[in-house]
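Working notes, structure below.
What follows is an incomplete set of chains from the complex, kept in their original frame.
For reference, chains read A, B and C in written order, and residue numbers begin at 1 within each chain.
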């Protein structure tokens, strides 16, 4: 049972629309705060999208996700996990990026996560565009490469954009492999689809041993089978979960910058996370939620529903 | 063959966008009007959402549903039922609620429905939030408890909110069971999902014998199997159908106050009603359509499509 | 110079879109917190709209206003006032209302404000519909009637709605006069316009000595002249400022439930507050901001711009 200090207020006591919106209505505990050392799992916002090559917006993601997260209640409907009672969870606040300087922002993000990891806190990140994952991995995988289960419609394995630009939201995992943050043999990318420029990213994946499961295979085999393979690929080692909201069909998640039609529905979006049981999750993220393209707020609500699934898995792991 | 007075004007004669919008372009026949006594099935708006604990809006539902209903034509595409010719249908207008007084509003609603039921008219209600169903049942089930097939993502079986408030859109069926309006052994709730506060509602259901079919079971078994069980539960007796639009996945029905991701799609939303054949329907409702959260109007259009399915079932029953 | 604990973080250090959104990026200091006793001016959210007779939504106002308030900077462009340095300001959080029980909600609000007033804190309220002002005044004017400068398109002086309902957002000031919270001779209502039901509210105003300045007179005389009269009416005594966002033309402030066309523009919306210099403000509110009708967020941004003007006036007064 977690410390009551870390329990969210119930919607039976304070209506969902009331109160200063923190993630999941958890207490806001910034690095340096008295209770920081007691946190076991921290939710962190990274309001940053400078790596976006097309439609910007994810810098506004964390705030909208906090707002939507006040709709989340205490218990998982299937597993019965009550994450906020199982461990000490907190909203660790946002990393303050520099929207006009990519290297500076990456340094700020890594520095923040070093504090988090250093305090023994498992991070669940609310992005931010997908370049966010790179500086997070620099802290999370500082001691050695980790495996990764990656839900996305894109591989994000390109070498560069616009004639040599190495750090964009289309290149983070190329860099992460090069930097030794990811063990490519323990990486699986699920849901890949959409028209392609060329095969450069897929060639890299093949050369390094990264497993790509395109959406056609995903639908043909079914979730249980695909996820069993994914669990086998990452095995028992430390594993990072990176969930790009554009994995989901853009009708279910319109609020994102690089949609690809023909993806999973919202039920499948949750089911894939439910199949992560047993994976040793050392960190996770939900990225590319872009409020300017999410007029109804439905993308953010789906996003926090996925985040709740993720933290139920992460908390179960903490308890083990 | 119904009285031509009750036939809607065709879109071939008057374009769908023209005319004062009544439900399904039916004549507006208020209680007290000359033709009130000839009506067999009446559609009633209850523009009321004072029981809403989170995001209000369903008070605007009936007007938007009337507008969208002008898109509905004369014949069911599968069964071939032509409801407006099979019986005398009318738009009975709206119950005038008191938005600042819940007991007064409930009394007004029950009084209106007593007139309707007293005139032998089967009511199809366009809500309004789900608390609406309680004062409706007080009239419809005045002579004794009825069964209920309930499509929803929530049980609405809670005891109270905010430290003792007994009448909210989360409590109507708890009250209805307590008041003897529903026979809990003949109640089935389909589609339940989403994060939970606690088990208080489910404990009540279990104690009373209410059958809950969660969404995971719904998808695993399929519609035909689930609905066969539902028909068996309610059997031959008088049965009420309560359809909360949040049964449907919020991507298909964003215009509602308490969405839960991972629900049925629009095809399934219609199919469950098509499986009601043979049920003795004494009344039905479609509730929780909230126009302020339905920028595109798609939720209202789905709502009236469901209402059309419901009245095809109700009319077939009248003809039997 | 205020305590640095109460200084908002600058947009030069943390981008405007980052961080947990409190009012004006001030620290969140709830009643009971260690620093509560040091606060001089507190901003309070009242997410409540149960008194709304037409289009609900202001219950979502405080959250959207907090979000928009992160755009506000440190210094007034004309007066040069730097409010966050002039006094200790804080976000005191939201009053938790009971959306399904009006008397209970009013009791909760008054109890909260009694704590605030009891601690010597001047309250600036972010509503909430206009009924909010009544339970606030019960605390603020507990020792005796206060004067009021009231910006609005409606008088909110009606006796009752819907056949006897006494507490709605159209009746707060009738009740406040009856309860001795307002001194009607020291009340002025500015901007009144729109079609009318009857003269009952105006008859009451006339009988009690409340001064109504209709919009036609407002435009004809100009702001300086009208506000000089307003200052004269309230004189040197304790005065409450109540600012209904529907005072402003609905094109500039669409996010509200009962708009009336033909009102002031956004520049005039600020100017009227700038003319409050010298008024002894014991409390103020900005009410009726309704996010569901404010797709662009412009109403909330105007709302917090007005709140900044109000607190600059209130702070100057504190300093005197």
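We adopt the following convention: a residue touches a chain if its C-beta (ideal position, glycine included) is under 8 Å from a C-beta of that chain, and two chains touch if they have at least 3 such contacts.
Everything quoted here is computed from the prediction, not taken from an experiment.
Undergrad: Since every chain is the same sequence and 3 are placed, give me the total copy number for this complex.
TA: 6
The criterion applied here is as follows: only the chains that are shown with their structure count from here on.
Undergrad: Mind checking chain A against chain B and telling me if their interface is mostly the same residue numbers on each side, over half, or mostly different?
TA: Different residues, largely: of all residue numbers at this interface, under half are found in both copies.
Undergrad: Name the residues of chain C that each touch 2 or more other chains.
TA: 59-60, 99, 295
Undergrad: Where on chain B is chain C touching in the complex?
TA: Against chain C, the touching part of chain B is residues 49-57, 59-60, 98-102, 104, 161-163, 165, 167-168, 292-293, 295.
Undergrad: Looking at the complex, which residues from chain C come into contact with chain A?
TA: 13-15, 17-22, 28, 45, 47, 59-60, 62-63, 66-67, 91, 93-97, 99, 295
Undergrad: Hey, which residues of chain B end up touching chain A in the complex?
TA: The contact residues of chain B facing chain A are 53-55, 161-163, 192-198, 214-216, 219, 249-251, 254, 258-259, 261-263, 265, 293, 295.
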